[in-house]
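I have a structure I would like to understand better, so I am pasting it below and will then ask my questions one at a time.
The complex appears here minus one protein chain, its other protein chains still in place.
== chain A ==
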């Protein structure tokens, strides 16, 4: 004890005092067992079906970690290298498994390190329950060691948050946390537990999961009259067009969605987070929407007569200039979140509700049809895009490799069965555009927040969430350096994640904008990198760096067949641009092919 730093020793003394205080309190006599708040928390997690926790310990969460020591066989705790890595891993886990991610962090800096991930999970509707330790309740507001006002810091970036200062609240609050995180439009929940509540013993009477909060309506009531109106519009439409987003995946409505698309025969395009809700090669899947989406879906948004938006929120990266977006079309918007209806695009028919419920109702009422001519229009645009953009990207004749050809080769080897986790930048757009997704829950990326540094930890989490699937992280040389310490997590947990760094020796996406819009004034986008393969080796992860096209198939093969993680660095063209592109402030019809 004498060797401990002063504040640490102080904390321990306080801890001992608090325990003394609690132990001398009278014990409850009725039935139930006496447990600490920490034990009650862990018991709650088990009832909620949690198997994996991503976390990092510290002073204010020590009682929970002490209890966790005895729960090692039931709860698999993964020690990350940074709390941001922990929360992104939780997100990756949630996205690949459909379950709720769970993250532990200590007070102060531990908790503030979660903020980026919370914001990311909030905007991408990812279910998470984060537990943060907090200083003793009697120290709140005193600027105690490692005290930060976590509740107020995280309010704008959580679906719900709550501070527990008394252990007796724990079962009920954790039940609420899981219910809120998972139900309706999912999102992150943060529970801040003061140290005294973690230690406090109380009479624990078991755990009841929550399925109702009187002020909270996770799903709006489905209104049959709107379904009817929507079906009428669809049945009269000559050029209907479906836009689908992550709502289909979050609602586990992939089958219902496929049935709707196939019966109505309507071409369907996806947002980045909707990718994989139906397979990439489905004949009615016409491609990706938005800034770097496909040519046809963007241009034809402004030609369709009925736009059917399903589980998507009309992000500005999808719509481009709003006052020139689908003005000719009648808009049907299916969403579980009433606040999304009419937020960006005014709907003609709002179909509030969970699309797992609303889609079958709609499918029942729509006519079975084929829109052959209309679909052919999409194919015409695809042909132009292939000629002018895709061919060059996937089958380049240049000396240097392109990002696209790496993805193409990867598709051939994984046959579209892998989970692809991407970071943010050019490689992300290229991967989303060209990766083949046969299955749902296969595209894990930071869509709404665009968080560089997301991919490596998210890939770790994605693998824990889907252990029988291959997980390939595709990351830029810039983004990799934001969270590369998580190689340590891979090393220690032994998890199998394939890492591809597409190295263009630039902060590529920013460089592209500087080239196109700032007359090539390359301001601080030239980024140097360490020897990534040596870095991986330092973490005992095998790796390889390739520059020649001829080495690509064998290197990818080596990576995929390696037992355990592998890092493959591919040197690609320095100054390639992602096209097509809807420049910011332009309408989707002004999409550029070069």
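Simple rule for what comes next: a contact is a pair of C-beta atoms (placed from the backbone, for glycine too) under 8 Å apart; a residue touches a chain by one contact, two chains touch by 3 or more; residues count from 1.
Quick note on the criterion: contacts and distances are computed from a predicted model.
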item: UniProt protein name of the chain not shown, from "Aspartyl/glutamyl-tRNA(Asn/Gln) amidotransferase subunit C", "Acetolactate synthase small subunit", "2Fe-2S iron-sulfur cluster-binding protein" or "Acyl-CoA dehydrogenase"; value: "Acetolactate synthase small subunit"
item: Chain not shown: contacting residue from A:142, A:155 or A:467; value: A:155
item: Contacting the left-out chain in the complete assembly, out of A:214, A:550 or A:594; value: A:214
item: Residue in contact with the excluded chain [from A:70, A:232, A:281 or A:342]; value: A:342
item: Where the unshown chain meets chain A, residue by residue; value: 151-152, 155-156, 159-163, 180, 208, 211-217, 219-221, 337-339, 341-343, 352
